[in-house]
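Note that one protein chain of the assembly has been removed; the remaining protein chains are unaltered in position.
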Amino acid sequence: MEESQLSELPGVPLTLEGSCVLHQMFHFDWNAWKGVSFEQRHGIETGAVELFGRWEEGSKQEHPNQSAVFSLIGHKGDLILIHFRESFQALNQVELDLAQTAFYDYLELKHSYVSVVELGLYESSRKTWEAASAKGLEPNTPEFRAEVEASLERASAAMAPRLYPAIPEAKYLCFYPMDRLRAEAKNWYMVPFAERQRMMHEHGLIGRRYGDVVKQIISGSIGMDDWEWGVDLFAQDPVVFKKLIYEMRFDEVSAVYALFGQFFLGVRLPIENLTHWLAGKL
Amino acid sequence: MEESQLSELPGVPLTLEGSCVLHQMFHFDWNAWKGVSFEQRHGIETGAVELFGRWEEGSKQEHPNQSAVFSLIGHKGDLILIHFRESFQALNQVELDLAQTAFYDYLELKHSYVSVVELGLYESSRKTWEAASAKGLEPNTPEFRAEVEASLERASAAMAPRLYPAIPEAKYLCFYPMDRLRAEAKNWYMVPFAERQRMMHEHGLIGRRYGDVVKQIISGSIGMDDWEWGVDLFAQDPVVFKKLIYEMRFDEVSAVYALFGQFFLGVRLPIENLTHWLAGKL
Amino acid sequence: MEESQLSELPGVPLTLEGSCVLHQMFHFDWNAWKGVSFEQRHGIETGAVELFGRWEEGSKQEHPNQSAVFSLIGHKGDLILIHFRESFQALNQVELDLAQTAFYDYLELKHSYVSVVELGLYESSRKTWEAASAKGLEPNTPEFRAEVEASLERASAAMAPRLYPAIPEAKYLCFYPMDRLRAEAKNWYMVPFAERQRMMHEHGLIGRRYGDVVKQIISGSIGMDDWEWGVDLFAQDPVVFKKLIYEMRFDEVSAVYALFGQFFLGVRLPIENLTHWLAGKL
Amino acid sequence: MEESQLSELPGVPLTLEGSCVLHQMFHFDWNAWKGVSFEQRHGIETGAVELFGRWEEGSKQEHPNQSAVFSLIGHKGDLILIHFRESFQALNQVELDLAQTAFYDYLELKHSYVSVVELGLYESSRKTWEAASAKGLEPNTPEFRAEVEASLERASAAMAPRLYPAIPEAKYLCFYPMDRLRAEAKNWYMVPFAERQRMMHEHGLIGRRYGDVVKQIISGSIGMDDWEWGVDLFAQDPVVFKKLIYEMRFDEVSAVYALFGQFFLGVRLPIENLTHWLAGKL
Partner (left out) sequence: MEESQLSELPGVPLTLEGSCVLHQMFHFDWNAWKGVSFEQRHGIETGAVELFGRWEEGSKQEHPNQSAVFSLIGHKGDLILIHFRESFQALNQVELDLAQTAFYDYLELKHSYVSVVELGLYESSRKTWEAASAKGLEPNTPEFRAEVEASLERASAAMAPRLYPAIPEAKYLCFYPMDRLRAEAKNWYMVPFAERQRMMHEHGLIGRRYGDVVKQIISGSIGMDDWEWGVDLFAQDPVVFKKLIYEMRFDEVSAVYALFGQFFLGVRLPIENLTHWLAGKL
């Protein structure tokens, strides 16, 4: 980010961005698949597993290229693929690669979500601004902005593991997109920074209590998809998704200011089990 | 549930969870079916009935695995299948099993609903908290939380028949999902606990008056599907669905705070009658 | 209805229910039909007309089983079928019967509506309650409720022709579903009974003025379909539908509290003219 | 209209109705069409042009039966057909006639709109009522109503050219449906007549300034389709559609009380150019 793009509005929280993310929700055409001979099936499965294998190679490197598969429950689709990549171009290449496989003939893309891993820095935004002010720097001067820039760069380096996360190994996935409310009397974007910070802090406390049993990855999608954020939750027991989100629904920032899109619930499908899944066994 | 996940917000009612639930609404392709020879039909029907039989075996065990079929009225589909299982993975396996049958070639999944049987404990939440306080325990201390945990475990054991219910034998089914309102001036999640408890109590009184003629199963779906709850009503006379819901629409919690999704009305189809149904006879 | 289901809330108006109703809106596949030979057409048409004939037989009996066909204008479909039956099971059998015909191969069910003929008794609710009170009976005592029950039974017998109506013979049909508003400041279900009664009375006066030229059948669909009521209007001149509904839009109960779904406009198609219609002649 | 249907509510403006109107928005199946041989194409085109020719014959008579074709821009369809007829039955016959052509095999009806040409008489409603009052007639007496009826009949005769209009010859069409707002605080149907009249008058002044470059036909669709009115604008330069509607969006009746549906923008396609269009040339 170049200096000129740092917001001059003190109410805009600083954010850090990491991996580019694509969720793909596919319908699988069981009826067509059942008409495929065992020989053909083998070739198709091998091609799909090979592609996943190539994708997974990437995930051993420093900037992890991660892909994972989940078996979706309900009519919103049969499979959900999650991809983390270093750029949106790379995500588009993932789409094109998958489209070239014979496996793709049995897939219909019903839904997707495009976003980028995001850390919203409500607390450190304030600290950074206060530290710069404490040094006697005036807001919106080059010196002030350089100070903030430097702070952001340090934070980005320190938070690299959270900005370029591995996909957690948990058994269940819950994904949903969300917005902050902009209604006539209640408008998140018109709430003073300090109040938003307080509400986000309280919200974070709930998440932290569930930290051992639910791993969470937040991605921002303003300008990329139809909602403002995407939320991925990973857990061994999916009932804790309900416990966590229900409890959060009573905290002020969610009760008043959260709008939710569709919810997707999936069961982890390790790629080496794809052949079993294609034979109807989870 | 581990201790750390007990809400520290006194306004969040305790809940108990039981069977995992999947509703599947299918369109049946009559035009394709009518082109199937009687011999083929027999094989297809047998395969479907066998699968249902295997599912029903489960239902004789302690943790009942229940599946039931209803013939849907109207354009939202032709068949609705309800499955109760001990886990979401088991529900996903039900989907995969059904997809492997030849019967599935004539089914198109139009809609579904994913949830878990839930008992919302407004009244016992308060009693439990008061009992713990009466013992001199401070809220959000380990002792207080242990007390509440122990109470929840006792309740869960006592309510096992309602948490892992059998699907009632009634002739008609009414299913619909619902939310609690979060609007600008009227927001269920910002209403004090005592007021919510009072409204839920009054709401429950109406349901209780209909208790002899309408059996009700509530399932929670926050984090699992697009609405907060699913409601299944079972009755011999479907007009009582209208009587009950219309009357409830005048109680405060529904009049002001209930948002409803689509309504599905079905007629029970015992699996042994499937062959008749496939010949056009209910 | 058993005694225990009578509302104890004085604000819930009494209702009477009659025939079960199904609306089916079909797309007709003209392109496929044009490929059918004249011989085949004859067989298909005969099968369809026979089924309608069997349905119409019912309509000569005391509890009329009524079915009628309309040619729909616009893209919402080509045909609308209306069925009145003595039960929802019978309506489901109508669907299954139709699905078995060869005619059904050319139909695609695009929309439907499930409801039951309903008389909302705002005025007689009050009178009944007042009469019971005048006898010195206390509300919500068994005596009071028995009094009301007896009154409802007398009303039901007296209103049988309106509860089990014949489908009017008029040339045009207008069908639409509707809800009463439950918004934050304006909420029908929180309005005191007397005010609702006054508004419904004024609303009824408009309908009565159009009584000679528009026949109206109201059916309730709470718990059965996605809106609260369905409205069928029948007239020789469809412009009066607009006149009537436009005028009503200025009365308080509609202006403030009515929400409308889709409107369907159809031209009566006597079943004996089906062959003409299938040749493109109305 | 019979006397008994004249509104007794002084707030309901008088309206006059003329031609019945149907808009049909079709997707054209270019891929299938490109597979048709030149000989077959000729036959198909001839059949379509002949049908349009027969429709246009009607348009030379006194009560014009008008049909016009436009090439639609964007994904909402490829062709829009507008039909003006003397009855809704005649519009349904137009649909059936078109469905019998071979041309129809390449058309898919994506959208439509059903309405009737309407003149809303805010200004003359007031004048008529005042004139009747000036004669000493009491509102809602037979004499008062007869006076108003007679006035409406004179108006209808005088406005016949606007009630049964020819479709303007302009190069571009803009069509959209609209509603008047019925929200909690702002509700058009609860605004006193005089205020509505003032707002409609100011609204009309803008339209009049554009009168030379935009021809407008308003049709009412309450009870006939899902919005209250349809608006057809015709102009040589489509940018004036934007200028006109943008300017109107700042007048009170539109700014506060207008809700808009989808907008359709088309280029006039004289039927004699259909063969060119089918070869990809506008």
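Chains here go by letter, A, B, C and D, matching the order in which they are written, and residues are numbered from 1 within each.
Keep in mind that, in the parts below, a contact is a pair of C-beta atoms (placed from the backbone, for glycine too) under 8 Å apart; a residue touches a chain by one contact, two chains touch by 3 or more.
Here the structure is a predicted model, which is why all the values come from computation and not from measurement.
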{"item": "Residue of A:182, A:201 or A:276 touching the missing chain in the full complex", "value": "A:182"}
{"item": "Residue in contact with the excluded chain [from A:116, A:132, A:173 or A:206]", "value": "A:116"}
{"item": "Hidden-chain contact residue, picked from the options A:56, A:95, A:202 or A:237", "value": "A:95"}
{"item": "Interface residues of subunit A (partner: the chain not displayed)", "value": "1-2, 4-5, 7-9, 11-12, 15, 17, 22, 24-25, 88-89, 91-93, 95-97, 99-100, 104-105, 109-114, 116, 182, 184-185, 187, 189-190, 220-226"}
{"item": "Touching residues (missing chain, whole complex) on subunit D", "value": "30-31, 34, 71, 73-76, 171-172, 174, 176, 183-186, 206, 209-210, 212-213, 233, 238-247, 249-252, 254-256, 262-263, 265, 267, 277, 279-282"}
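Quick note on the criterion: only the chains that are shown with their structure count from here on.
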{"item": "Rounded Å distance, subunit A centre to subunit D centre (Cα mean)", "value": "48"}
{"item": "Shared-contact residues (touching 2 or more other chains) in subunit C", "value": "184-185"}
